[in-house]
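For this depiction, one protein chain was excluded, whereas all remaining protein chains were kept in their positions.
Then we have subunit A:
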Amino acid sequence: MDSNNLLAAWPIVAPGVAGAVFGAGWWFWIDAVVCSAAAVPFLHYLPGFFASFAALMFNCVSREDIGDSYYSPYDDSEWRVKLWLFISYVVSFVSLAGAVGFLVQDALTDSGPSAWTGSAGVLQCVFVLVSGLIYWTCHSED
């Protein structure tokens, strides 16, 4: 399969790949929660939820809204889109940092969730955000 063909087929399969990656992220987390010997406190669920929310947020923006091609001297609504994107970036990075923090905490203490729970949390965050990115590449391609 040469790279040219692959590039042409990408917009067709990209939503499916995004769904698969998103599902993988959440199923890793569900596996960690189900197989965890200790009860997982609610706080540990938050990075995953916020990452999914951030992925949803930056998918609400289509690519042409922030492009330079669309310029009008009377239009000053560009800052709203950029603010929205900025907030979604902040939420995604904070959730990623939170997941890594929980991993470190789980690895260091013996009571509470195991290291697998922490790593599953990090994997979940990463996969969910990557899935959001993949979906974004496909829906604003013309």
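Brief remarks on what is shown
Just so we're on the same page, a contact is a pair of C-beta atoms (placed from the backbone, for glycine too) under 8 Å apart; a residue touches a chain by one contact, two chains touch by 3 or more; residues count from 1.
The definition used in the following text is that contacts and distances are computed from a predicted model.
You can't see one chain of this complex, but its UniProt record names it "Vacuolar protein sorting-associated protein 55 homolog", from the set "Coatomer subunit zeta", "Vacuolar protein sorting-associated protein 55 homolog", "IBH1-like N-terminal domain-containing protein" or "PAR6B protein".
Touching the omitted chain from subunit A are residues 8, 11-13, 15-24, 27, 30-31, 34-35, 135, 138-139, 141-142.
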